[in-house]
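All protein chains but one are shown at their positions in the complex.
== chain A ==
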Amino acid sequence: MTSLKRSFVAQAEEASGAPLLSSKVFLRSGRGRCTKVVRELYLRQDIPCSSKLCQACTYNAPTDANGKIRPFILSETPAGNKVFPNGHYLIPDTNIFLNCMDALEHKSAFYDVIVLQTVLEEVRNRSLPLYNRLRSLTKSEDKRFYVFHNDFRRETYITRNEGETINDRNDRAVRKACTWYQAHLVSSLEGSKRQVPDIVMVSDDKENLRLANEEGIKCCNIRDYINGLENPDELLDRISSSTDKTDAAATAFYAEYYSQSKITTGLKAGLLHQGPFSTSPYNFLEGSVITSSFDKPLIIQGRRNINRAVQGDIVVVEVLPKEQWKLPSARIVEEDALTKNDNPELGQAEQIETESERLALVEEARRTHNSTDENKLVPTAKVVGIVRRNWRQYVGHIDPSSVAAGRGRSQQSVFLIAMDKRIPKIRIKTRQAESLLGQRIVVTIDSWEKTSRFPSGHFVRALGELESKEAETEALLLEWDVQYRPFPQSVLDCLPKEGHEWRVPEKDSPLWKGRKDLRDLMVCSIDPPGCTDIDDALHARPLPNGNYQVGVHIADVSHFVKPGNAMDLEAASRGTTVYLVDKRIDMLPMLLGTDLCSLKPYVERFAFSVLWEMTPDAEIVSAEFTKSAIKSVEAFSYEQAQLRIDDINNQDDLTKSMRTLLDFSKKLKKRRMDAGALNLASPEVKVHTDSETSDPVDVETKQLRETNSLVEEFMLLANITVARKIYEAFPQTAMLRRHGAPPATNFEELQSQLRVRKNMDLRVESSKALADSLDTCVDPKEPFFNTLIRIMATRCMLSAEYFAAGAFAYPEFRHYGLASEIYTHFTSPIRRYADVIAHRQLAAAIEYEPVHDSLNSKSKLEGVCQNINVRHRNAQFAGRASVEYYVGQALKGKVTEQEGFVMRLMSNGFVVFVARFGIEGLIRTSDLDQPEPDATYDDTNYVLTIHDKKKPFQVALFDKVRVTVEMIKEERTGKRKIQLKLVR
């Protein structure tokens, strides 16, 4: 695509004050067509410098639609440093923001910064996450970052010269703005006694600095600037390593990526393929890429082929010739074990694949060679380009063996071992290596040069001591990108003024308009014990015509959370409440979540009710939706509710109503199961904590009662009923949830395993077939076997997702797991944002309130869906990680013997699932004996034969084994992990 640009400046007719007009004409030709884009630019003089010292700008500052003037930001007395002792305002160029954001965000320095529009736009084009961070800096009140629109101000606007590159033009624009600012400040402070602040440009571009010096602009590079500050070490550590000069002479370990044009043409011609890269959890030298052109993931083996791709990156791959196709790896290869001797300092004779890594690969090749089954071969590929890096901040700890002791405060390179084992070691440079040992720290990756075996990054901050509860909790929240900071004041300001004193108003209040009074109904709630954020309550009562009225009442969150206010935006960005073992990170402030919205017993609360008329056979006659007020008569735990229902002595109305509900729920469930809904299992364990210290004392598997499914059935029914209604009202923008049918290939492995090992047949052509055949996968001697198969089947499936109705055709709406045509989330608005949207849409659909703009914008809703899908997934992972951590803590210092099942075999080890703790762990052949016994893996029969010298034995898939479970700390890396040992 070529772009031709012409620009001219024309004088506006009216002379004074009116903006100048400049229009740019772009001629673009692409795809054989020529398009013309004309963009106008109005150059103005009323863009303030925003210095509190400036009189001239306050005089003609512009107002917004409400007549408000934006407050001026830059301080009257900016700070100086050793290099520029006068107080000054900083103007950094683009690269400073791209490379040093972590330093700029630091509390100790970098105040009164002017962000030029030219720079801001460049940052936006280069990296959206960094742009967002920069934007939030400009919003922060104490950092005093001001965005100056230099390209819109008449005096600072420049046009690109003939033959000038865009970068040169932008650099010139930055210098022009510096010059103007300085002159502007001098002239506006003329005659006053106040000190004129200096304007200091910060850049790492030598040419730019040279020209700036020539033009008389004060400037320096970022390192010199930081060295003039109070705490240079800490700040220097936070600067991206990519500002270091790399040694051009160093040999390249990795192949150069293909050029952009080669990639584009390759993708178009179908020679190259694009997709997200993920690293195998068992073998760090193997990754896979899911592409649209192959129904199975492409396998990428070895560092050379992985070519610097990191978990989550979107990569471009080239498929290798058929002779090099392999079997998917069946070996455990762990990075720690193989790379323990690597030196973190660059430049020494590094090899891309060390001897031990090569051995691991050879082993793999040998296996492929011996394998007779051609059909099992999987296409392999190599990475030839990166479309988008998905690098984020990583939490981990410094590999103690990479720290050279006694180096004091001199800078050294060390390795960071990330908590996420799919992330390679990261090389960071630090002056504080020794004080960071034994700490949980956060780092980011800056670059991965082809001359370096490992990616390089920089230190961001320390969370605290390893294994301390605070640091570990924060670490896992950071790892899963959970926003856990307290709610800002602007959010708390949106809460009702009455606070905890808020009451359902008298009947004459306007709030009762369109709201039904259901306070006399026998409504009760059933939740897990200790639940304080009660989303839902239920009732059932007989009607005169012999039918029943059944009601699901959901907390009326949308009454309190109005669209578009600060609280709504915060909730939208959090997306969900995150439940950890000992902590809950709320989506909404406590006052709402656990009090005003929560359908607590004995108090009146606003609710959003779904009321059905049902026949005694639980057939739905009609459904009605209404805003309401209820008064719950009791809050039960699942167990209490069960006991009350089971006790035949109880014949009161409430118990009768609960029995009706239970009876109906069974009928509903049966109907759902008949339609092919899946009953899937995920290992759920509960950690008992000591109530005072919240230290874990025991672990138990969660028990499910009939009352669990009572509540669940009615919630599903409410969700489906609401989904239909809002889809009718908002065919384009209804907030729905779908669960795609998994491709049959996902189940191939599991099907073959069941056939070979257990002679069982898993049918997957529909969810109904799968549900039925899962029911037949029963081992009469082993009740847990069925659960194990369900866990494994669940892993073959896709994950459910939120979407705006317009994004898919109706048949694609289907929820595979629930076997429902359409589905949404409506029943937990306190803890899920999707439900809040569904509430608003339902309220608009029943004409309770007018439709808010945000509900009509499809693009906005799609943005919301994208965010909550990610948040939802992350919340689940964070919750699981928390359980894992606490299970680990509970096991600390104990060795217990447990029953386990073999759920995966590899050529040098196997994975055992321990049902009691819901954990799975790896047992390597090398753990069995020293020296490591030989093993043969028969991958057609799924049997691993271990040639132990004393007594050879076999381990087969789905075997029940006894293992000891123990929490150990790896001395070398400082990693704590659960270790399983086979009991023979």
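The working rule: a residue touches a chain if its C-beta (ideal position, glycine included) is under 8 Å from a C-beta of that chain, and two chains touch if they have at least 3 such contacts; residues count from 1.
Keep this in mind: contacts and distances are computed from a predicted model.
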item	value
Per UniProt record, name of the chain withheld from view ["Putative methylase", "Ribosomal RNA-processing protein 41", "Cytidine deaminase-like protein" or "Ras-related protein Rab-7a"]	"Ribosomal RNA-processing protein 41"
Contact partner of the left-out chain, one of A:P85, A:P616 or A:G863	A:G863
Among A:L128, A:I166, A:A769 or A:V983, the residue in touch with the chain that has been omitted	A:L128
Residue touching the undisplayed chain, where the options are A:G191, A:G270 or A:P850	A:P850
Of A:V83, A:A566 or A:V603, the residue in touch with the unshown chain	A:A566
Positions on chain A contacted by the hidden chain, ascending	12-13, 19, 21, 23, 33-44, 47, 62, 64-65, 70, 124, 128, 135, 138-139, 147, 149, 151-152, 563-566, 569, 850-854, 856-857, 859-860, 863
